[in-house]
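The complex is shown incomplete by one protein chain, all other protein chains being positioned as in the whole.
On to subunit A.
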């Protein structure tokens, strides 16, 4: 037993050191978001502000008129996009797993093939198509093209293939039609898979930088990542504001993570090729 101790100690040292390396940028940003500009400029390396202030947060919400709007845009696009993805990816996954219709196999192969195509290939034509539709600088321009996700269609198909058929058959005998079975029996039982999917899809929308950069040129339609970037240009030496804005941006995802921690890990191990 004693022989193991130095090894264990070494493990703890590695783990704690890496935890510190991970946390420092966050703590540094958080601490700075409560510092006065004077302390920021002085270049002190205190993690805790000498003079604790909420002014930076007040400033970004009150003076920067567009900031609440960017927050709303991000939330709206993220929530609407996620709900549509949950519904449509499940429907497609269910059809590919359970229903038979002509063209199902080639369609499935096509979906697998699309998984491998990088977004940059479709980026330019998509811009031109959205322009043609008059969807630049609109919510639908951000949401509709991304309201399905082939990765999660594939994931839902795998999930429904392993789903017990007996339940559906029993519900059908009780007089539910296909859509009733799907919405009232199948979807409620798919909650764990839907939760994992919801987190990843929402984070995808929330953190997306390139698509809004291309689609949104009107500052009132910016999402937070874009807004933050222009903010940086505008307040180039006001790092206290920039850090406060960054913290506001990060909080919703941290809350989401706190609530759904177990689904996160499950979702990842699911995509881990098992």
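For the reader, a short list of remarks on this structure follows.
Keep this in mind: a residue touches a chain if its C-beta (ideal position, glycine included) is under 8 Å from a C-beta of that chain, and two chains touch if they have at least 3 such contacts; residues count from 1.
Note that contacts and distances are computed from a predicted model.
Within the choices "Oxidoreductase molybdopterin-binding domain-containing protein", "Sugar ABC transporter permease", "Na+/H+ antiporter subunit G" or "YciI family protein", the name that UniProt assigns to the complex's undisplayed chain is "Sugar ABC transporter permease".
The residue from A:66, A:144, A:176 or A:195 that touches the chain not shown here is A:144. Residues of subunit A that touch the chain left out of the display are 7-8, 11-12, 14-15, 18-19, 21-26, 28-29, 32, 43, 45, 84, 87-89, 91-92, 94-96, 99-102, 104, 107, 110-111, 114, 116-129, 144-145, 147-148, 153, 178-179, 182, 203, 206-207, 209-210, 213-214, 224-225, 228-229, 232-233, 239, 242-243, 246, 249-250, 253-254, 257, 261, 264-265, 268-269, 271-274.
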